[in-house]
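Supplied in structure tokens, the structure appears directly below.
Just one protein chain is left out here, and the rest sit where they should.
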Amino acid sequence: MSALPFEWRAEAAALEAVLIVATEPVSPGLLAELLEISVERVDELCGALRSGYEEEERGFELVKVAGGYRLQSHPAYRAYVERFVLDDAPARLSAAALETLAIVAYKQPISRAQVAAIRGVNADGVIRLLTSRGYVEPVGRDDGPGQAILFGTTALFLERLGLDSTADLPPLGQFVPDTATVEALERVLRTSEDAPVGRDDTDRMRAEG
Amino acid sequence: MSALPFEWRAEAAALEAVLIVATEPVSPGLLAELLEISVERVDELCGALRSGYEEEERGFELVKVAGGYRLQSHPAYRAYVERFVLDDAPARLSAAALETLAIVAYKQPISRAQVAAIRGVNADGVIRLLTSRGYVEPVGRDDGPGQAILFGTTALFLERLGLDSTADLPPLGQFVPDTATVEALERVLRTSEDAPVGRDDTDRMRAEG
Partner (left out) sequence: MAYEVHIDVFDGPFDLLLRLIGAQQVDVYEVRLAEIVDGFLAETRRIGELDLELATEFLLIAATLVELKCRRLLPGQHDADLEEDLALFEARDYLLARLVECRTFSGAADVLGKLELAASRSLARRAGPDERFERRAPDLLAGVTADDVVAAARRALAARPPEVVPTAQLVRDEVSVQAALDELVVTLPEKGTMTFRDLTARSASTAHVVACFLALLELYKRAMVDLDQVGTFGELTVVWTAASPTGPGEVPVDDDDQLVAAPARASGARHVPDGSGS
């Protein structure tokens, strides 16, 4: 607190008081309203608190997730917290569930059929699982004749991934396979008989597994 | 933190990490066990943290209540917290939240996962709300490997419903209605309450009044 300019201290402390009783991330807008200050000031104050906690090496930290500020335990003390909170740890998602979640996250709003088209298999079961976990929810209906339900990710999804908004997802472009990989795939798909699979090609690309 | 002797800092931070995630006061004995230090040391560390927060004029304070340590908002910022609690609080339970409460009432003791299995959607948010309002409380732990927390209804819940014990709840009976009845029920509910019959507990209940 002492690092803050004197006139900011009371406001910063008021923020701390509200955040300590909050059960969900609190939006900067609501905080601004409560303290009767601007949203920019809220962001500035929270930034100052955050770096203060960091410098003082506190056991908690202030983060912005799912569009709001919240206090949480510092990852460095995970072992103690885990010992303290026995259950609650949500089960990790399987590879298939994560892949479907990634598709919904990047392509939302998206229908079951569109997810299935990308994954190449029926996605109903996985989407039901993700919905029951609260990561994904129906956000609307398609205009088309079938009026398919469209799905999007939830605030819980952002919270669980520690993201402020879906705009903070790493750009999809960086995951597109590089040219060499695409060319290798294309070679395999080539049907011409006079282009047998060359053994000398094998070193060009290593399997990732 | 800087006011503490260097060798104490990590322990004090670990205490902060546990206290920030705790929803109930944590006994010095449990804290000592978690950190593998003596109870006296826990009391010393908490004392140091407490006076540190005071000196730094933080918005939260460390207090000892009901035989345990807890972080809570500082009385100086009571007005902000009250405004926040009023602003944030829903005026009444949504149909979905009432259903979750009813499941706990009739099936107690019951874990979060079991509630979710019956509701078909994640119920953590609703259970958190019901717990924070004092209608539902942890009553034990499952014997199973996960040792999931089991929830039951509170005395406050009975009081608000004007019941002496949960045995006075109307019998659930062998109630397996056909689809038509269910639809009729839902229609009645929709018209008699202005609350929509939410299928999704994850979008938290909003104030209606």
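Order as written gives the chain letters A and B; numbering starts at 1 within each chain.
The rule is simple: contacts are C-beta pairs under 8 Å (C-beta built on N, C-alpha and C of every residue); 3 or more make two chains touch, one makes a residue touch a chain.
Computed from a predicted model, the values in this text were never measured in an experiment.
Student: Specify the residue from the set B:62, B:93 or B:149 that touches the hidden chain.
Tutor: Result: among the candidates, B:93 touches the missing chain.
Student: Given the contact definition stated above, which residue among A:44, A:57 or A:99 touches the chain not shown here?
Tutor: Once the missing chain is taken into account, the touching residue is A:99.
Student: Name every residue on subunit A in touch with the hidden partner chain.
Tutor: Counting only subunit A, the missing chain is touched by 19-23, 60-61, 63, 65, 70-75, 78, 81, 85, 88-90, 92-99, 101-103, 105-106, 118-122, 124-126, 159-163, 170, 172, 174-177, 181-182, 184-194, 197-198, 201-202, 204-209.
Student: Against the chain that's been left off, what residues of subunit B make contact? List them.
Tutor: Where subunit B meets the chain not shown: residues 20-23, 70-73, 78, 81-82, 85-86, 89-93, 95, 97-103, 105-106, 118-120, 128, 132-135, 157, 160-163, 168-173, 175-177, 182, 185-186, 189.
The definition used in the following text is that only the chains that are shown with their structure count from here on.
Student: Taking the touch rule as given, give the residues of subunit A at its contact with subunit B in the complex, in rising order.
Tutor: So the residues of subunit A in touch with subunit B come to 1-2, 9, 12-24, 26, 30, 33-35, 56-60, 71-74, 76-77, 80-81, 83-88, 131-134, 137-138, 154, 156.
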